[in-house]
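Here the complex is missing one protein chain, while the rest keep their positions.
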Amino acid sequence: MKCIGFVGLGNMGGPMAGNLVNAGYEVKVFDLVTNLMSAVAGGTPQATAADTAKGIDVFISMLPAGRHVDALYNGEDGIIHQCDPGTLLIDCSTIDPATAQKVAAAAFDCDLNMLDAPVSGGTAGADAGTLTFMVGGKREALEQARAVLEVMGGNVFHAGDCGAGQVAKVCNNMLLAIQMVGTAEALALGVDNGLDAGVLSEIMKQSSGGNWPLNVYNPYPGVMADVPAARGYSGGFLVDLMTKDLGLAMETADQSRSSVPMGALAKNLFRVHEQLHGAGRLDFSSIQWLYKPELKS
Amino acid sequence: MKCIGFVGLGNMGGPMAGNLVNAGYEVKVFDLVTNLMSAVAGGTPQATAADTAKGIDVFISMLPAGRHVDALYNGEDGIIHQCDPGTLLIDCSTIDPATAQKVAAAAFDCDLNMLDAPVSGGTAGADAGTLTFMVGGKREALEQARAVLEVMGGNVFHAGDCGAGQVAKVCNNMLLAIQMVGTAEALALGVDNGLDAGVLSEIMKQSSGGNWPLNVYNPYPGVMADVPAARGYSGGFLVDLMTKDLGLAMETADQSRSSVPMGALAKNLFRVHEQLHGAGRLDFSSIQWLYKPELKS
Amino acid sequence: MKCIGFVGLGNMGGPMAGNLVNAGYEVKVFDLVTNLMSAVAGGTPQATAADTAKGIDVFISMLPAGRHVDALYNGEDGIIHQCDPGTLLIDCSTIDPATAQKVAAAAFDCDLNMLDAPVSGGTAGADAGTLTFMVGGKREALEQARAVLEVMGGNVFHAGDCGAGQVAKVCNNMLLAIQMVGTAEALALGVDNGLDAGVLSEIMKQSSGGNWPLNVYNPYPGVMADVPAARGYSGGFLVDLMTKDLGLAMETADQSRSSVPMGALAKNLFRVHEQLHGAGRLDFSSIQWLYKPELKS
Partner (left out) sequence: MKCIGFVGLGNMGGPMAGNLVNAGYEVKVFDLVTNLMSAVAGGTPQATAADTAKGIDVFISMLPAGRHVDALYNGEDGIIHQCDPGTLLIDCSTIDPATAQKVAAAAFDCDLNMLDAPVSGGTAGADAGTLTFMVGGKREALEQARAVLEVMGGNVFHAGDCGAGQVAKVCNNMLLAIQMVGTAEALALGVDNGLDAGVLSEIMKQSSGGNWPLNVYNPYPGVMADVPAARGYSGGFLVDLMTKDLGLAMETADQSRSSVPMGALAKNLFRVHEQLHGAGRLDFSSIQWLYKPELKS
């Protein structure tokens, strides 16, 4: 497995493709924004997405939304009609599970295996090759893809059949949103009642309140260095992307008629924050401002 | 520091007093329920609470609510009027911070140091002597108390001044409630969309959705052994106690005019669950039923 | 304006078409379920939807969802390609505003005026010809349509441009959901504290708590006759339809990035109720059970 096609070279896809080049793969790249192609040093720019699909072993995509994924694979001149038999398809985009299943089924009708493999770890993880992959699809196909995925990230989980990677991603990110908002709320309650945010964080981290944000992504300024809260919430995982993922979670819940009151409230508190503070392009831990507006100025 | 008075010998206080006896302390015990006194082997039963306060170095209490604590210390014949000068007072009850501060101030007026030292770790932690103490009060008083506290639990945190231990406890337990409900919600969403609860738990535990319930207290039956979910949610931390603690959190928020939308929703979802399923005496991870009613039967 | 084409003859569309026949219009009818056509006495059944579009003055549709509306008007053989110049198009379905705008724009490109005219009033209003129409589109087109609409319902509101009828409908129904859940919650709180549901309803109806459910659709059994609560919540406006409308409200909010925390919570409480009580086919005022489970048996 030597030759890879890669479509979608944004903040995530660009460094992912770069890591594949650095690991010795031949990588054909394409993006509608042409200068993103030249930014992948060692990649081979192509004239069209379809061109990346020829003569390769693995095709990888990293796109913004389900409609782009559907169009790329399944549209006229779609990848599933262009690539050679036996090509393994891997979509790393975060999209709704229903579209992931639909596209994988179309690929299967063309005798192609497809994996949905959304990632967590953000742009820092994409740069460092330390992403986590949550993979849906056949286990054999995942084993076939494992060496390539491990170039881009060390943690590779098999979530289940086609679409299961997307489901795992939206569940994880909904829970992340809930506990980030909850953590900001608990820290503000403590500070409002005289506690030091750092002391309270340390206590909760080692108690039953412990969670990922308290461990590595504390939202309260002054508690941790090297987190978005330490630099005015710039960089990181944007509020706009969190509300997008929460939108996918709500959509997924609607299709299964599941109730998600906590996720729905978290989503709407992010929206209130976004509207009141113009916070769409800030890191999602800036939700702390909703509880401590005096931190803003 | 050899002699201890201990009032309140219920599910928590009983084993705590027992551990002090086992560590070699002389322990005078009192409870309104007289046979709880004889259950503490090696303790010396007293006729009244006031009797436990005489000739001791440290006085410890473990009671249900703020009004009991206020009455015990601060009422007619209250401990602060009965004990010798220099006695150190430690209240381990979980109560509202305002009452904790009021009682400590009254003790201080009698030249006595008082610590609020609520615990986490449940009855299992009380038995095993592995409780966590969140302590409010003077640091010197805490250092004076440390040897005694460490007999009952290894983790001792100084949260701040008087009342700060209670504040830390309610913040921690509010966050715990939020992430337990959030975890149950995320697991149900995944299962409703075809994922295995154990696989999804493992993925989220190692991702940004990671939290204390996923690590040691998974609410979904079949994922972990030796948790309440594995035994029909019997034992553990009762829904009734969680709603009590959430009530304290709401009260604390009201006094500081803090907003706690996620905590308030979590509390009310526990109430819906309690009313619909008669779940007050079940472990709080039984909130999973609200999202997967078919697990009930 | 004498001849009307009508597609979609379900619980709502059937009696609406019947009222038009009774008012003296010539009505060509079509439904995929053929016996629904014969149920409209005096209507002229057609072989296809396209056949209803020929030689008419006004075309009316009443369909379940946006994708059906898009396909009917805008697909191959769509109505906008089949009907005569000058035909006025009226879609009475409740769908997402974005699809309503898209279809109206396509009609406009074919030099046709189209109105989105969703209704409130339920099957009882459809039968009695007392529906309320919330109409989006050009005011002149609405005036042209008024006589026909008034056969089916007395209240005709002009909400604004194309799509505005749908926006008004989702806003109204989101507020209805919020105040129905809120009313059920307030009544249960009163009853739990010793009040009579009827007495409390009367007090709130005449005070600042007054709202439409208290006036004509009380959710508490025993307060009003001739409402769903008086007959075990059968009939009326189904929970499944309310959650559909709330889904449209959430979608509409997402597109405008509006925050809707109360609407989102109401929606999720309906979902909890639906799952716990199998209540999808009950009237939406059955949400009272979520607050008073003992009413169920």
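Letters A, B and C mark the chains as written, and numbering starts fresh at 1 in each.
Simple rule for what comes next: a residue touches a chain if its C-beta (ideal position, glycine included) is under 8 Å from a C-beta of that chain, and two chains touch if they have at least 3 such contacts.
Bear in mind the structure is a predicted one, so any value in this text is a computation, not a measurement.
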> Of C:3, C:23, C:39 or C:186, which residue touches the hidden chain?
Replying inline: C:186
> In terms of residues, what is the contact footprint of the unshown chain on subunit B?
Replying inline: 243, 247, 250, 253-254, 257-261, 264-265, 267-269, 271-272, 274-275
> What residues on subunit C make contact with the chain left out of this view?
Replying inline: 97, 120, 132, 134, 155, 157-161, 163-164, 167-168, 170-176, 178-179, 181-183, 185-190, 192-196, 199-200, 202-204, 206-213, 215, 217, 249, 252-253, 255-263, 265-266, 269, 290-291
> What residues on subunit A make contact with the chain left out of this view?
Replying inline: 261, 265, 272, 275-276, 290-291, 293
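Here, only the chains that are shown with their structure count from here on.
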>> So the centre of each chain is just the mean of its C-alpha atoms; given that, what is the distance between subunit A and subunit C in Å?
In response: 38
> Counting in whole Å, what is the centre-to-centre distance of subunit B and subunit C, each centre being its mean C-alpha position?
Replying inline: 51
> Hey, what residues on subunit B touch two or more of the other chains?
Replying inline: 261, 265, 290-291
